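As you look at this complex, bear in mind that one protein chain is not there, while each of the others sits in place.
For subunit A:
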Amino acid sequence: MATKSTGGIEKTKSTEVKKKLNVLIVDDDPSIRRIHEMIIKTIGGISQTAKNGEEAVILHLGGASFDLILMDKEMPERDGVSTTKKLREMKVTSMIVGVTSLAGQEEERKAFMEAGLNHCLEKPLTKDKILPLIRNLLGA
């Protein structure tokens, strides 16, 4: 079952509504989901999690949308490549970042990128790795 961590909109003193970065974390590993949740929280974003690609697709079919999707590659039910392809077919325009432990496996990384990723990062994910992409996203 997908889980949501916190609410999305906060008001500043000037009454201007400041939208928080809304992130979907898709990974079958519970410890990695928790780590990524915390990384997103510390950089001021909010997150939901999905245990596999199928849950991620179901969330989107239910009308959910995200600024950023962190996508694992190897997952049961539906893997990262299939999920990314499906989301792009569904016209999902979120930034999708693959997060994978495929160092040195260039062919597999290329296939993952070609599925529709915007970027691919190597595990373990850290704040330093994700921040430049988020700055880019918020600046766009």
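One rule holds in what follows: a residue touches a chain if its C-beta (ideal position, glycine included) is under 8 Å from a C-beta of that chain, and two chains touch if they have at least 3 such contacts; residues count from 1.
Throughout what follows, contacts and distances are computed from a predicted model.
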By UniProt, of "non-specific serine/threonine protein kinase", "Histidine-containing phosphotransfer protein", "Integrator complex subunit 11" or "Guanine nucleotide-binding protein subunit gamma", the chain left out is "Histidine-containing phosphotransfer protein"
Consider the whole complex, including the chain that is not shown, and state which of A:Lys19, A:Arg34 or A:Arg135 touches that chain.
A:Arg34
Contacts of subunit A with the absent chain, listed as residue ranges:
28-32, 34-35, 38-39, 42, 74, 101, 123-124, 126-127
